[in-house]
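Removed from the display is one protein chain of the complex; every other protein chain stays in position.
To keep things simple, chains are lettered A and B as they appear, and every chain counts its residues starting from 1.
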């Protein structure tokens, strides 16, 4: 049995030991071999959320993003179409564009000036002999597509077949908010000291939401309870919720906004969940008093009181779309114990900072929430490093974490069977 | 042959090649596989010195300590008994208490508020269904015991059988100094850039003591010589030593302090050595002039002139108990080439800083000595990384280093044969 097989056997047996309803064993979060498998089985297979179209309004605008060991350029080409390429020169492999966003006419490698068009074609390679065939050395393309202004790439040759259907079901929820022509008000990068799955799992439950005082102001205190287990003291809050919910449904119907909950987190390749839900107090936005943070509304909808549209797309993203702004979250693995969380705030394209919105107010709740989550994720990572850690039971309110893990384990099985 | 077996074979052959009287081969100090084996064979098997009872005087007082990849809570419970637990929540594995010392009523995981009593029992787990059996999810216990106020934990299910006997032989030496009710005057953490065995080996010989000018002031210059090889120029010092020694024995007899040398560093699971010995000059303490650093004496003994009680306990500790204070040393491996040395100074419980002792004076000698040792250990670590390094011969005066290595190799053999 060779090295690779020994590693594979070790991983297989961990996959086989997985008990439904319990957290994953430690090595899934800490071990380099499992991390490498996650890249191969998940990040190099699935559609990965990496950017928003609003970052790339004009031809030549680009964003680079690191997906595990891959560096990818997302670009609007000269025909105004989205393109994505591996950020690797076809000559000797140098990285072409540095990390970040910018705008270019052509893509010029800084090493020996090999020059590619925005369509990826090699336009010029200095000092090549006459027989040199430029057609063989265009940039390697990466699949890219937008879903209502959210940009996804897929590194696999054959992207998952079911994504088109998911996009078709999700897009009607997103389109009225016109994210594609929104403006990026802010983007933050936070490196969390934990495995990417801990970042995702943490987002999939509000069992820990006591730790989020700012966020909780917008959430009803009944969040996570069902009619059956609702404590008596929360009865008045629940009735407030029911009233807000009824009012919202009426608004959604009137404005033609789809709002049915769809929850297909596992059992399919592209697990997802979408829902519109009421917010407490003013019910408008994630701000200290739940009123809108931006006076111009997304999509020019007639009211800020729309609750929030929550979208979760496996493997690496979640989104909140509100009447006045939207927030996107992209989770990108850096190492077994380090993960980048990229958060982007979108507002109406003509909203002016200082006039229509105050940037601090806009960013306040989720900046605080992200930092609180990062501390929790770091403690979870520290804990699962101990050989004494063993998987524990999820509470009912953590059912989406269980769904995420089940979905993830299916991805590993698929990869190991290839 | 699978990966694990190939590694094991490599380690076995290094163990088999070990030559008595010579230092260990390089990989024992530099290789990650050997380091992992050290954790399994030594730190997860043996009783490890981690704290002093004086840190935990009251119910709820705790100290956390990292033993390799394990995080352990040492705690005084509501019944005033010592307890130790894995610092890992039974829910999703989050670390419960952060590094350091403190005091708690219950142990509450900061992630989802699972709450454990000081006995480790799970008292409360929010939002669990009716059938949830809290009894299955208490904190995992770790063996813990005090020897005369020195706190040891053992991560193994079955701790070494001979520790009770060692404790029974050592405790009479310690008890008169009443360390259990002492006060922690100071604690320092020093990260040394070397393998934990180099830290231990360095402590097991005074062949390098030229590098410790402060410490040497309290030691007789004859240290390390025998009657046979004593240079003529040291004859007067030797006679001074003999007088001090005779005087001390009389004191020990009078005060009922055991003082016989016991040296069983190898050939048994819990290797140890204990000895009382004279100090030069005033003969009282580790200070620049060898006079007591603290006016209140430990255990209220009637004289500061007691020389030092030196205790060495394998695998990871040594201790100096003087008339006026005691110093404990805990060696904790962080990586193949990084080791934590935790040093704690203890004084009489009612000794007042600035009145009975000056903190700088108290800490001066061993702070300097630790830093000097750290530099030597770093140079040893650098050197053994070279493929050109080969084990060299120990001098006679390094016989305790040899004993440590022989004991260590026995531990590896035991582990590899399990």
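By definition in this document, a contact is a pair of C-beta atoms (placed from the backbone, for glycine too) under 8 Å apart; a residue touches a chain by one contact, two chains touch by 3 or more.
Remember, it's a predicted structure, so these values are computed and weren't measured experimentally.
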Listed residues A:69, A:213 or A:302, member touching the removed chain: A:69
Touch list for chain B against the chain that is not drawn: 1, 3, 5-7, 9, 23, 26, 201, 207-208, 210-211, 224, 229, 376, 379-380, 382-397
Chain A residues touching the omitted chain (full complex): 1-4, 44, 69-71, 86-96, 110-113, 125-129, 132, 137, 140, 155
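The rule we apply is simple: only the chains that are shown with their structure count from here on.
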Turn needed to bring chain A onto chain B - CA fit, degrees, nearest 5: 120
Centre-to-centre distance between chain B and chain A (centres being mean Cα positions), rounded to whole Å: 48
